[in-house]
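Left out: one protein chain. Kept in place: all the others.
And then subunit A:
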Amino acid sequence: MILDYETLKLIWWVLIGVLLIGFAVTDGMDMGSMILMPFLGRTDNERRTMINTIAPHWDGNQVWFITAGGAIFAAWPMVYATAFSGFYMAMLLTLFALFFRPVGFDYRSKLENSRWRNAWDWALFGGSLVPALVFGVAFGNLLQGVPFQFDDLMRPTYVGNFWQLLNPYGLLAGILSIAMLAMHGGTWMMARADQAVAERARVAVILLALVVLVLFALGGLWLWMGEFGFRIESVIDGNAYPNPLNKDVVADGIAWIGNFDRHPSFWIAPMLGLFSALVVALLALARRPALALIMSSLTIAGVITTAGFAMFPFIMPSSLVPSDSLTLWDATSSLLTLKIMFWVAIVMVPIILAYTTWAYVKMWRRISVRDIEENAHALY
C-alpha cells in the first residue's frame, strides 16, 4: 500500500468522519434518549427503565466524543486550535451542559427524593439537548464559513461572537441535529425500554423521522439556492508541507452544490440520508425496532457525510480571509504523525468495535418496570 502524504491526508479526513459518525451513532443515541426521557417516561420507574437501557453504555459512548476531539488534535492541530478557540462560548456551553450527564446518570437514583430525581432528569435533558444543538449549529456555520485569520506566526484570531452563530442556517442545522439524535434515541427506546415507553417512542420516532426528512431536504435546497460555498483557485500539492497560507480561495455560492456535480458518487450520501430517514418512519410504523435502530444510524451517517462531501476538501472555510481557510490538505499534522496515528487507529478501532459489540450483546434485553422494582438499589 502506498502511504504517501497525500493519501494519508485523505485517509485522515475519512477517519475523522468515521469518528464523528461513531460519536453521533453511539453517544448521540443516549443524548437522544435523554432528550425524550422527560416526555416519554411518565412515572419515575418508567424513566428509570429509559436511563437503565443506556446505563452500561453511556460512558463508552462518550469516549467517541473524547476520541474525536483527541484525533482532531493529533491529525488536524490547526482545526483543533482554530475551531475550539473560535467557538469559545459555544464550546464552553457544550462542556458545561455535558457536565450534567455523568453525574446525572450516577447520582439521580441514589436518593429516593422525587424533587432530587426530577431535577436530575431535567439536568440530563439539558445536558443532552444543548450539545446536540451546538454540534448542529457548528456544522451549519462551517458550511457558511466562519470569520478567522492567521498572523505571520500562524496564530489564529477569530473575530465573530457566539450570537452570530445562531443565524437561520445555523439554527436549521441545530434543530436538524436535535431531531436526528432524538429519532435515533427513540429507536433505541423502542427496542430496549419498558413496553409502555417503547410504544410512545414509536410514535415519536415516526414524527421525528419526518421532521429530519423535511429539515435535511430544506438544508440541501438552501445550498442549491447558491448562498454559501468556497472554491480553491490555485493548484494544490497534496504532498507539500501543510501551510494554509499557501493557496488562493474565493467565495463561490455554487461551490458546495457543485461538488456533487464534479463527483457524482457524492450523491450517495444525501440519498442515503433521505432514504433511510423515510425507512425509519416506515419501520417504526411496522414495529420493527432493531431494524429502525440500524436505519437511523445510517440516516446519521448520510447526513454527516453529506456535510463533509459538500465542503470537500474544506474543513473550516474562513469567511474573513478565504485564503486562510483550513482544508484537509493544509491543516494536517506531519507525515510521521499521520502515519503513526493511522496505524494506531487501524489496529485499535476493530478491537474497540469488537469489545463494544460484546458489551452491547451481553446487556441486550428489554428493561421493564418490574426489573427496576426488583433491582431498585443495584440499578441507576
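The rule is short, and it goes like this: a contact is a pair of C-beta atoms (placed from the backbone, for glycine too) under 8 Å apart; a residue touches a chain by one contact, two chains touch by 3 or more; residues count from 1.
The rule is simple: contacts and distances are computed from a predicted model.
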| item | value |
| --- | --- |
| Listed names "Oligopeptide/dipeptide ABC transporter, ATPase subunit", "Cytochrome d terminal oxidase subunit 1", "RNA polymerase sigma factor, sigma-70 family" or "Na+-transporting NADH:ubiquinone oxidoreductase subunit D", with the criterion being the UniProt name of the chain not displayed | "Cytochrome d terminal oxidase subunit 1" |
| Omitted-chain contact residue, chosen from A:43, A:164 or A:334 | A:334 |
| Hidden-chain contact residue, picked from the options A:17, A:38 or A:70 | A:70 |
| Touching residues on subunit A - with respect to the absent chain | 52, 55-60, 62-63, 66-67, 69-71, 73-75, 77-78, 80-85, 88-89, 91-92, 95-96, 98-99, 101-103, 105-107, 110-111, 152-158, 241-243, 333-334, 336-337, 340-341, 344-345, 348-349, 352, 355-356, 359, 362-363, 377-379 |
